[in-house]
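Left out: one protein chain. Kept in place: all the others.
And now, subunit A:
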Amino acid sequence: MVKVKVEFLGGLDVIFDKERTHKVTVAADAGSDVTMGDLIDYIVDNMIKNSNDRCVFIENDNIRPGILTLINDTDWELEGEKEYVLEDGDVVSFTSTLHGG
């Protein structure tokens, strides 16, 4: 079991009850680690209120292009993306870059 903080920024909060910051506990299968992939599955299954909004967050089973994913302020591309093993206290943020400027 891992406790992390998840943030939805840049307007993404609208599909999460307009709440930017969420404390999330993800349970692990016995003996295995909790990865970013598990967290994303958890978010999609439990946190998106309206299932029609899933396409705002996910496209072809991956984070939608145009959404910036950071793990402890590091671009998740540098952390192994879905393979990254989460630790207690990690801060994961998803920021939409698609809005007008």
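The rule we apply is simple: a contact is a pair of C-beta atoms (placed from the backbone, for glycine too) under 8 Å apart; a residue touches a chain by one contact, two chains touch by 3 or more; residues count from 1.
By our rule, contacts and distances are computed from a predicted model.
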* Asked: One chain of this complex is not shown here; going by its UniProt record, which of these names is it: "DNA repair protein rhp7 treble clef domain-containing protein", "Cytoplasmic tRNA 2-thiolation protein 1", "Eukaryotic translation initiation factor 3 subunit G" or "Proteasome subunit beta"?
  -> "Cytoplasmic tRNA 2-thiolation protein 1"
* Write the list of subunit A residues that the hidden chain touches. => 5, 7, 9-11, 14, 20-21, 65-66, 68, 70, 72-75, 77-78, 89-91, 93, 95-101
